[in-house]
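One protein chain omitted, others in place.
Letters A and B name the chains as they come in the text, with residue numbers starting at 1 for each one.
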Amino acid sequence: MKKIGLREFLFLAPVIVLISIFSLVPVIQSFTYTFFDYRLNDQQNAGLYLNERFNYELFDETQLYLTMFLEEDKQQVTDPVLLGKIDTVIAKVEDKAKAFAGKEGVQKITKEEKTELIVLSKETQEVVQQLAEQYDTANEENLPLIAKDIENSIIPANFIGLKGYKQALGDARLGAALVNTTIFTFVSVAFELVLGLALAMIMNKAMRGKGLIRTTSLIPWAIPTAVAALMWSYLYDGSSGIVAHLFQMVGLVDNSRELLLSAGGAMVSTILADVWKTTPYMALLLLAGLQNISKDTYEAADIDGASSIQKFFTITIPLLKPSILVALLFRTLDAFRVFDLIYVLTGGGPGGATETLSIYGYKAMFAQTNFGYGSVIVMIMFVCVAVIATIYVKFLGANLMDKN
Amino acid sequence: MKKWWSIFVTVALVAGIIAGCSGNSGTTTKEGDNGAAVDKEKTAETVTLKFAAQNDNTPATKQLIDEFNKSQDQYKVEWVEMTNDSAQMHDQLLTSLSSGSDEYDILSLDVVWAGEFAGAGYLEPIDARMKEEGISKDDFNSGSMASGNYQGKQFTLPFFPDLGLLYYRKDIVSQEDAAKLDSGKYTYADLGAMAEKYTGQGGTKFGFLYQSKQYEGLTVNVNEFSKSFEDVKGGLEQMYAFTNAAWAPQDLLNFTEGETHTTFEQGNAVFARNWPYQFGRIKGQEDGVKVTVDQVGIAPLPNGGSVGGWLLSINKSSKNVDGAWEFVKFVSGKEGQKTMSTVGGYLPGFNELLEDQEVISSNDMLSYEGFKNALSNTIARPVSPEYSKVSDTIQINAHKYLSTGEGLEEAVKAIEEATKK
């Protein structure tokens, strides 16, 4: 082994650049998120804050609202003491806003400033409360909420270290998702491997109707996953779905609605759709491997009088091992990350029975905007896949890197 | 061979440039979060504004934008058609807004997103502008306005409101029962009894249809059955009884609005819970519709209908907040809402128009007694920055119970906890 030279580097540079920008950077970013309580729907958590900050923008907005609402409600106030208090608060908050002029967005803040702001916030809240108690004003409901925003402008640090992971360990929903993902992955990949191998061997043989076999068997793969999933959701539909109808007719299910509405039925349905969709892909990968096995090897075995079954186990399987490994590896990685299909078909239902890790992660991140915890789920997913991949490579990969 | 080298070098070069650029941006993101100010070429006169709104299968949105563009020459609004898959649109907007992008200036939001996006600080509050223009909150549909009010600030004006309605077959239901339904003074149990009584008449196969697939629609229906989560247990038990009633379609638990309207339109059901759009389909006698308008009545739901529909708001990162406000004001105002209502058949969000003859004559529903009652009896879903999470909890727990009949107590507990705040 020698150090990487210029020549090697030039060969590898494009891959390194592309992988770094479009894969590594996002991965590192996600990894960083896992250590923060990073939630977009809450302005106090909508960033990665190692130390305390102040949201100048929100404060400005709050000042405007406070002045506007207080000025409005002041009209009704007759008590001169309260009037004076209101004016003081308005003036104080305005002064602060003036002092902050020129500062934008979220920035650091000193301890003194913070204490001052908390005092100001308390004072404002008291005045607002007093106003609400004594008078029945137009902004009675809004003002207390606005007053609170002064405090909400102070952003505490949201670095939580490993707490996200700790939360994940106790998350029953995550456990269920892991189980669902594992079942889905292993069952569907096992079926795909067996069927795919059979299909590849058929494609590799010169036989009648080859063209027809090839064309037909590749159709499922040619339909985009998102579209195929949509299609299956129509076929599985409890009242108008032909597949559900046929299954009921032949007695596979008691009732056509069970396909998508019982926990077991929904899992079987998604696996079936996945096997349908990806078996051709498996077959293609294995077909390429079969092509690399030279005919002579088989001919030599024929002379020795080996049966087809013997040939399959002594020649085909061992020589196909690298291709099987790659096919298995990438299919497993794909199946473990299954998203489109389940998202469209069941949305994770019924009652979470088909929710996989990527569905849960996606919901946490995009639907619930909790990027911190969503990233934790993604990392856990990564660890699981990495373990599976390592096992594959350990058991099957001995000759993966062997050279002919 | 030289050719290969040149390709290789080009690829490497392009990749290198990208690497350089990303290095810059990687450090500026997140913390400040407003992104670098991109110098966009500013044409001297008209400013182009991007309006993110769902694909509209009526010509209303298009016409509305044209009218606005013609009404003045300072701004030109361009419509970025978003997918009708609301969950997908939400995720897309989230990606865009969270990056501080000004890709969209004006946003149309589902009523349940407003709290979340406002809480995240992506929307421009509009109280000051409303005050300046003398626009009162009372001019607009109250349900829509409440949905767009977060922490005391108003962030949205209505694009078009929606509300849950009960559709019934006038030709099957007795006059006495119809009057009872129209008044809204009945319970879900009464509705169940009626469904039992009428199913089978007039060629119907099913009694009452509603949405209980595991999706946002289930939250809407649980909201209605439980009277805005006042009685979660009773609501869920009622739904479970309905799911397994003899008159229910066997895959009711997989019903969305689509299944509901097709089944009802084909004359297969006596009652159905759906949004106002179903009336438009029946009136327009769209493909596959077998019932006529005369056969259909509209009534309030027993506990009131959920507020739905869409809101207009302004992206805080927009460089043309003033222009965006002009457009929002125009669309939600009398003129814009009239177009939405007369051209698209949408419910007007501007209250005055509910009495407008032109609007009523192009929108028959507005003259129905039952519809008027429904309009005055609406219930909102919780406004919360955590709405998605709350809704997710409701969906999963309710669907689990409804599909198995087990775990009522846990489901009730989980839902009550989630909706408590």
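General observations
As a working rule, contacts are C-beta pairs under 8 Å (C-beta built on N, C-alpha and C of every residue); 3 or more make two chains touch, one makes a residue touch a chain.
The working rule: contacts and distances are computed from a predicted model.
When the listed names "Multiple sugar transport system permease protein", "Glycolate oxidase iron-sulfur subunit", "Proteasome lid subunit RPN8/RPN11" or "NuoM family protein" are checked against UniProt, the chain not shown comes out as "Multiple sugar transport system permease protein". Among A:Thr225, A:Asn255 or A:Thr314, only A:Thr225 touches the chain that is left out of the view. Although one chain is not drawn, the whole complex shows that of A:Met203, A:Ala335 or A:Ala353 it is A:Met203 that touches it. Contact with the omitted chain, checked across B:Asn69, B:Ser142, B:Ser228 or B:Thr256, is made by B:Thr256. Annotation for chain A: contacts to the undisplayed chain at residues 1-5, 7-8, 11-12, 14-16, 18-19, 21-27, 29-30, 195, 199, 202-204, 212-227, 230-232, 234-235, 239-243, 245, 276, 279-281, 284-285, 287-288, 291-292, 294-296, 322-323, 325-326, 329-330, 333, 336-337, 339-340, 358, 361-362, 365-366, 375, 378, 381-382, 385-386, 389, 400-404. In the full complex, the hidden chain is touched by chain B at residues 1, 4-5, 7-8, 11, 18, 21-22, 24-25, 29, 35-36, 38, 52, 54-55, 57, 80-86, 88, 91-92, 95-96, 98-99, 101, 103, 256-259, 261-263, 266, 268, 275, 277, 286-290.
Here is the rule we use: only the chains that are shown with their structure count from here on.
Per the touch definition, chain B reaches chain A in the complex via residues 8, 11-12, 15-16, 18-19, 22, 26, 30-34, 87, 90-91, 94-95, 98, 116-117, 119-121, 125, 127-128, 131, 151-153, 213-215, 249-251, 253-254, 259, 263, 385-386, 388-389, 392, 395-397, 399-401, 403-404.
On the chain A side of its complex with chain B, the touching residues are 10, 13-14, 17-18, 20-21, 25, 40-43, 46-48, 57-58, 61, 64-65, 68-69, 104-106, 139, 141-146, 148-149, 237-239, 255-257, 260-262, 346-352, 363, 366-370.
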